[in-house]
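Note that one protein chain of the assembly has been removed; the remaining protein chains are unaltered in position.
So that you can tell them apart, the chains are marked A, B and C in the order they are listed, and the count of residues begins at 1 in each.
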Amino acid sequence: MKNRRLAAGIVLAAAGVFLLVAPWGLKPYGIFILSMWAVMTIAAIGLNLTLGYAGQISLAQAAFVGIGAYITAWLTTRGWPFWPTYIFGGVSCFAVGWVLGYPALRVQHHYLAFVTLAFNTLVFLIFRNEEWLTGGIYGISNVPRPGVLGLSLNSPLAFYYFCLAHLALVSAATWWLIRSPWGRAFVALRENPIRALSLGVDTRRYTLVAFALGAGLGGISGAIYAPLVQFVDPTPFALGLSLNLLLMVVLGGSGYFFGPFLGAIVAVLLPEWLRFTQGYYLMGYAVLVILLMAFSPTGLLGLADRLTRPARRRTAGAAGVAPAAAAEGEGVR
Amino acid sequence: MRRSIFAVALAALALAAGTAGAADVKMAYVGEISGSIAVSGGNFRDGVILAVEEINARGGILKEKIALTLYDTQTNPGVARSQMQKAIDGDPYVILGPIFSGNVKVTLQMVQQAEIPDFIGGEAAELTTLGSAYLFRTSFGQQIGMPKIANYIRDELKAKTVALIWVNNDFGKGGRDKLMKELAARNIKLVADVSTESGQVDFAADVVKLKAANADAVFVYSNEEECARIMREARKQGLKGPFVGDTTLLSQKTIELAAEAANGVVGHVGLTADAPIPAVTEFAQRFQKRFNYKPDHNGIKGYTAVYAVKYVTEKKIGKFDRKALAKIMHGLTITPQEEPGILMETTWDNVGEIDRISFLAEVVNGKQNISKVLPKLGK
Amino acid sequence: MSAILQVRDLRKSFGGIVAVDGVSFSVAEGEILGIIGPNGSGKSTLFNCILGQLAPSGGEVHLDGRPVTGMRPCDLNRLGVSRTFQLLQIFPQLTVRENLILAGQEHQGTMLGRLVGPRDAGLGAAAERMIGFFRLEHLADEHAGDLSYGQQKLLDVAMAFMAGPRLALLDEPAGGVNLTMLASLRERLRAINAESRSTFVVIEHNMEFVMALCTRILVLAEGRVIAEGEPAAVRSDPKVIEAYLGHS
Partner (left out) sequence: MADILQLLVAGLATGGIYALVAVGFTLLWQTSQTINFAQGEFVMLPAFFVLIAMGYFGLPFWPAVAVGGAVSVVVLGLLFKKWMVDPMIRHGVLPLVIATIGLAILMKEMVREFYGADAWPFPALAATTDVAVLGAVFSVQSLIILAISLAVVAALQFFLNGTRTGRCMQATAQNPTVARLLGIRVDRMILYTFLINGALVWVASLLITPIYLAKFTNGEWLGLYAFIAAIIGGFNQVRGAIVGGLLLGVVDNFAAAYISSQYRTAIPLMILIVVILFRPQGLLGRVEERTV
């Protein structure tokens, strides 16, 4: 246990250093992709809170990324400074997420999946059709990049560090959250809502919070997406992205803190690395997902965990993956 | 946890390594290889490839072979931007594509900043009004096509009312707005205005709307596949027409997909492999031989663009100079005598808009027949 | 002695089946009431209705004379009513210590306070005491999922007492627990009852256990109360014997 921690610490430090120096060897495109990785990781972290820790499946994360992106794009192109719009984006997503959480109180698992899925598509249609507001299919172009303390972030490198800083910030906050009593309550909610309820855990409120927080992080990642791509249009925020984020979280290991990081690497960075495989990459990706679900529903990190952990009986409480106990909770207040 | 870190390391090392490889004279095709208008993008790409292979076979441009790199926008503006960035990082001499107007629009500025000439396939009217000095069309913008169609509807079909069905994307909306203006100018009434999704498959309801309008003419403006589906549904529901369209409706792919449902469709075609011009026919044969399918107008667009670059670089500049290329292209006319690869006499004006002869065509038992040749506007 | 819990004419039916058919009883402060009865006599359903886990079809539940019928379990729990389940219900992914802290954390402070407050919600010491009390020291940092069944059962009960409830409803605490463990469990329960004057209602099949533990016993059959009284009296009650023999 002890030296496991130590090793992890070293590796983490190495990773941090690496992320800091990596872009120096890269052309703008490479840096762009790394930045995109950071942005997507933030969105995935959000989903991991909802799905991985609180065990509520959501197929609407793309919608929240979109809402955040559109709010930032719309306001900054109308001369607003970045930060207010950024906060506004995050907060409004938090609010919408809270509301979307209510269905989760009535229905579970696949039904919830479909409600959120429908929500995502509706939001997409609004982006697409309400031209007066969102610019419709033409989208919103020339989204300005913010400056921080007077220095401009127009260069790809500068903006990469901006994204990275954000990722660090979000990670730290999330780390605190899941280590706090809230994190404990989320896990309880996921593993056995009925028991949690009988121990005074207000599952209703925690469910809403889990949704809202996940959504809020989605909004934040969107608020950074807009100035990163400097163009916002409906296409990227269709259902596809939601499914993709879901796969990222599950692939990396839902309920594991570093799951989203890993998942985003597989979904965002690896395709670049494996460019030569062309169409075959997605096939490989799909096959990987299928195999993981068959042999390790807790994702890559779950696998790693099982391999490195000293051999012990580990009751299968697959994170976010409908543990038997939670299934019992269906339809009960 | 460990695992994750290793993966990061590997992935990014790969990134660092990935962007390498210098070549003779670089060209980049940035276009729709997949996504909702992959058909057009694929045709354009193959046109480019054919030209590049021919030119390289004859020793390249200024004795330098062309190294062509392909980038797929997936018909998704976000991806288009990143792929265009990637292409620009590769420092190409010219860029070919995108074909989807929306993608052209979002990448236009990057290209201008990089000062790389870009031969686009997009036909949305506004593109040439955005003031890029490095943007060149390879086919008519809608503001040139639509008046010709409006005239056709008034003079040939003698239609007083028109029902319009269009695809709700940059291309479709741009064309529809333009056509509505032109129709109004000729006081032809628009009795139905049906918007459809890109990639839509079920047109039952939309066709019912068109039927309800029973107009003198039905104008169909969408991408090839949707055009075909609309025609099939129209045939299925016994909507009589006459069906008028632009290049896409009469394109080879549409005809193949719609089969007999396409018969009787008439319209204006900016470019077509069936043009009664020997050079074009021979091109079509070479294309067919190389890729074993019949090229549509996008094939010609890609093909001629590469030859235009070759001609200007060799005959006008004598060296590889992007700025000069862009400068000279403006207001330039290239004739087949000067450069056979251009297939048809072509003129670029000072905003990169293009002028060529164009055609009125009709689909007769699964084949496009040119009924009339319209002269260049400049003449 | 004042009644802490009063159940009046409680009913619950699923579709056509009547699981609980007008059960009434009351529990006095500090007593240990045992509820026995053959399988399917509605014991667990009765618990679930009292605790708001299921909405009763009819009847009332009063806590300290206040109506709490159909109140949400978490609110009821914060009023000092805790329970265990027939099937053991712990959180395998959390450590023993965390299971216990979870059991206590929601009883104090505000939600926001819990977010910004200390990790253990100030319950570290209390958890330690509970761990010591149930002799789980050596397992404190093990994942609960890695414990033996008996140990998990102890943890399950320990969680029920973590928040110092005034009333605890235990559903078959002895189920599947081996003899040595059983003795210590009974003696732990007695100790708690003695120390904190807290009140128990215990569903149990294990007669030895009930008879030794409880001060009063209620017998349920087919959703009705058929007998009530001192262990000895109940044991010799012909109706009870009939009910059991009739079903076994």
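We take it that contacts are C-beta pairs under 8 Å (C-beta built on N, C-alpha and C of every residue); 3 or more make two chains touch, one makes a residue touch a chain.
Please read all numbers here as calculations on a predicted model, not as lab measurements.
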Selected residue (touches chain absent from view) among B:182, B:206 or B:355: B:206
Of A:91, A:113, A:157 or A:303, the one touching the omitted chain in the full complex: A:113
Residue in contact with the excluded chain [from B:178, B:229, B:268 or B:310]: B:229
Sole residue of A:133, A:148 or A:287 that reaches the chain not shown, by the stated touch rule: A:287
Where the unshown chain meets chain B, residue by residue: 33-34, 38-39, 42, 168, 194-197, 199, 201-202, 204-206, 208-209, 211-212, 225, 228-229, 232-233, 235-238, 253, 256-259, 261
Chain A, residues in touch with the chain not shown (by the definition above): 57, 103, 106-107, 109-111, 113-115, 117-119, 121-122, 125, 128-129, 194, 243, 246-247, 250, 278-280, 282-283, 285-290, 293-294, 297, 316, 318, 320-324, 327-328, 330-332
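What we mean here is this: only the chains that are shown with their structure count from here on.
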Innermost chain, taking as reference the mean of every protein Cα atom displayed: A
Rounded Å distance, chain A centre to chain C centre (Cα mean): 40
Distance between the centres, which are taken as Cα means, of chain B and chain A, whole angstrom: 38
Chain B residues within the chain A interface of the complex: 1-5, 7-12, 14-16, 18-19, 76-78, 81-82, 85-86, 88-89, 102, 105-106, 109, 168-170, 173
Chain C-facing residues of chain A, complex: 177, 179-182, 184-185, 187-188, 191-192, 194-205, 209, 255, 312-315, 317, 319, 325, 332-333
Complex interface listing, chain C residues touching chain A: 51-54, 72-74, 77-78, 82-83, 85, 89-94, 98, 101-103, 105-107, 111, 114-117, 119, 121, 143, 145-146, 159, 162-163
